[in-house]
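Sending over a structure as structure tokens; questions will come in a sec.
One protein chain omitted, others in place.
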Amino acid sequence: MFSSNAVVKRLGTLRVVGPDGVGLLAASTQVLNHHGCNILKSEQWTDTRENICFQRVSFHYNGVANDLMDLHRKTPTLKALWDWRDRRKKIGILVSKYDHCLWELLLRHKARELDADISVVISNHETLRPVAETFGIPYHVISPTKVSATETSSILPHHEVQQLELLKDVDVVILARYMQVLSSEFLKQFPKDGIINIHHSFLPAFLGGSPHRQAHERGVKLIGATAHFTTEVLDDGPIIEQDVINCSHRDSVQQLVKKGRVLERNVLLKAIEAHLDDRIIVHGNRCVVFGD
Amino acid sequence: MFSSNAVVKRLGTLRVVGPDGVGLLAASTQVLNHHGCNILKSEQWTDTRENICFQRVSFHYNGVANDLMDLHRKTPTLKALWDWRDRRKKIGILVSKYDHCLWELLLRHKARELDADISVVISNHETLRPVAETFGIPYHVISPTKVSATETSSILPHHEVQQLELLKDVDVVILARYMQVLSSEFLKQFPKDGIINIHHSFLPAFLGGSPHRQAHERGVKLIGATAHFTTEVLDDGPIIEQDVINCSHRDSVQQLVKKGRVLERNVLLKAIEAHLDDRIIVHGNRCVVFGD
Amino acid sequence: MFSSNAVVKRLGTLRVVGPDGVGLLAASTQVLNHHGCNILKSEQWTDTRENICFQRVSFHYNGVANDLMDLHRKTPTLKALWDWRDRRKKIGILVSKYDHCLWELLLRHKARELDADISVVISNHETLRPVAETFGIPYHVISPTKVSATETSSILPHHEVQQLELLKDVDVVILARYMQVLSSEFLKQFPKDGIINIHHSFLPAFLGGSPHRQAHERGVKLIGATAHFTTEVLDDGPIIEQDVINCSHRDSVQQLVKKGRVLERNVLLKAIEAHLDDRIIVHGNRCVVFGD
Partner (left out) sequence: MFSSNAVVKRLGTLRVVGPDGVGLLAASTQVLNHHGCNILKSEQWTDTRENICFQRVSFHYNGVANDLMDLHRKTPTLKALWDWRDRRKKIGILVSKYDHCLWELLLRHKARELDADISVVISNHETLRPVAETFGIPYHVISPTKVSATETSSILPHHEVQQLELLKDVDVVILARYMQVLSSEFLKQFPKDGIINIHHSFLPAFLGGSPHRQAHERGVKLIGATAHFTTEVLDDGPIIEQDVINCSHRDSVQQLVKKGRVLERNVLLKAIEAHLDDRIIVHGNRCVVFGD
């Protein structure tokens, strides 16, 4: 995994979570120092209420021995996540009919602004095939199957079996305005930071369907968008990024939808960038998001 | 009411609501034109979904005859509100212990940035008396009385009777972080745009008490503030103004409270300015807020 | 031009500029009323410093007689602009190598969010041909020609002659990050609101080239983008729309460039929408931009 060529500087990141204690930052930086890694950026924050420490370090390395992984062994109460950037992450995208988030992801990918490869786009409709094909990305249509009443909820519906097959090598799944609910079984196949969704409201306001209609009826003066990790409870997962935009009494529901599109693609993109950059630690139902 | 002195330019505003129809704007502008009023600013917007027209005109006048009021007679389906600025509006403020909104109102008033007089500050605590007295504004402490079980809900509690007495000449009541619930009977004494409240969240997220604690637990990345007219349903009245500010995982509840203060005073002030400027029309549970 | 079919509601707008006077709004609304036009939205504002009145009215019409145009005859000091939306406007785009603004315009056009047709894309490079062709829009490469010293400045360079030929039916020219200076003669062929440019700074800060490099050196904490009408003085024309985004010491010039892209496309789009919606009146070196 590590070449002997000293010239190539490789980027790694280390995220650590654990009970706060004297010497934690010293421990991890010493390990890195010991292996000749040069720290580029580090950020540590202690939640003094819960007494838990969160840390992220990005560093250049070359020829790091395998015992680098052994921070955990030395400090067994810590949870340490090592990420090596010589392997680009792989993204799988689920979409339905709205195209604005898909365009954004594919354009940023094409412009080499996304530090990842897009492996596959999966949809329950044919609608967006031309978009994916513009960029030469494989596009698969998988129609939802009805779940028969006799099936227990612990069995994956057939269409999700197919989806999982297509997503098996993927590091993160993006729900880029995917309008189908995912089953509990499907979600269990992924880590808690494995699926990112974009919701078209400022959560927790306007959960569920038609948030712009709800926003219009309530007469709000701002509309929002929220990117979050997906959990079994609808629109309830840990929030990564949120933003809002002004609106007024003059905005119809349709105009809110239009204004929301610009917001959604921006918010989703910032969340994905934070994730690809290994800047997020999920803790309970909250996200620690380190600075870019 | 109107002097014969042609030199003094007085400012008036006309707000009109009514079923949309050909000639509505022509009708009101003709009435103003006929009386020699010079229009400074006008804005009209038609809700094409409900087919209702909203209009606001501000104008200079002098020696306007009383038949100016007769727009309504000519077009009986319209609701027209005339406001004459030669009479400054009067504000009554209700507070509890938090001082940031009160300071803001008193400072803006002192700096002549609020086009109104502050008649009275009423509180359920002695705490803020020194603040009001710094600016020479009367301060009254009225402690809530327990409502006995035998009293029907249609009877004003004693402390609200006292409050009403102090507020009887007031044009608008500002709840500047007043932590007591007002009775239905109390609310009935005021028009639907008679009481402005500031809530320390982005409504409809985090209704009720401790919204910053709720926001912290949900792990949101923005916190908000909402100024709205008060109705019988808690935190449910027509929204006038909203704004948000960034927060992060690093913000404790207490830090959210601190960040929120800056937001609350700004949002409340903008709402009050819109109201004093006769730029708001309440329609159902929504506010049409014309531009400044 | 106007069909007799009473069912089709057509949209028109009227923009009026002129010396303020009693009865101006009444005059124009009466003309519209007289012809059975139904006003949808109107906004008037008087610059009391210069005593000039600005007005915009949008209305439904059908079968309007030609004398509708005669507002000007009745009130000769006014300048009245009538726009009829049964003819979609035509846009011509000039680009160089940066693609983000072009993608945005073509995507919004494809999504029917731009109320106009894109007639042509002209560039000094082949680079963006595939982008235009993705949407079936004609793409022309015209290389700048050297102007010989003997030519007077009043003669159009050859490449601009070619550009003008391609742009002759166009209502508005968009410089979507076009990196060539246009000659004075070229600019004279267009009205003062005929060419919209997007500049990648918060004007008037960082005029000219490499504004992100300038911003980085100055250590600003926000970067901006400005859409303005183009005049003979570089980066000096009337400003239509501006916005900013946070940055920090951590942002390299390249990261500012990346952050700026999102800003530029949003700001440019809002400016174009205001223009297509006939919501802008240029007055001196400033833009009156009516609400959406």
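Of note:
Per-chain numbering from 1; labels A, B and C assigned in written order.
Definition applied: contacts are C-beta pairs under 8 Å (C-beta built on N, C-alpha and C of every residue); 3 or more make two chains touch, one makes a residue touch a chain.
What you see is a predicted model, and the numbers here were worked out from it, not measured in a lab.
The chain not shown here is in contact, across the full complex, with A, B, C.
Shown as candidates are A:Thr13, A:Thr29 or A:Ser201; the residue that touches the absent chain is A:Thr29. Contact with the undisplayed chain is limited, among B:Trp82, B:Trp103 or B:Phe190, to B:Trp103. Think of the hidden chain as still there; on chain B it touches residues 41, 99-100, 103, 107, 111, 113, 134, 248, 250, 258, 262, 266, 291-292.
Where chain C meets the omitted chain, the residues involved are 45, 47, 49, 54, 202-206, 217-222, 224, 238-244, 248-250, 252, 285-289. Listed by residue number, the positions of chain A touching the unshown chain are 20-26, 29-30, 32-33, 36-46, 48, 57, 291.
In this text, only the chains that are shown with their structure count from here on.
A rotation of 180° superposes the C-alpha trace of chain B on that of chain C, rounded to the nearest 5. At the interface between chain A and chain B, two copies of one sequence, more than half of the residue numbers in use are shared by both copies. The distance from the centre of chain B to the centre of chain C, with each centre set as the mean of the Cα atoms, comes to 38 Å.
Taking each chain's centre as the mean of its C-alpha atoms, chain A lies 42 Å from chain B. Annotation for chain B: residues 45 touch two or more other chains.
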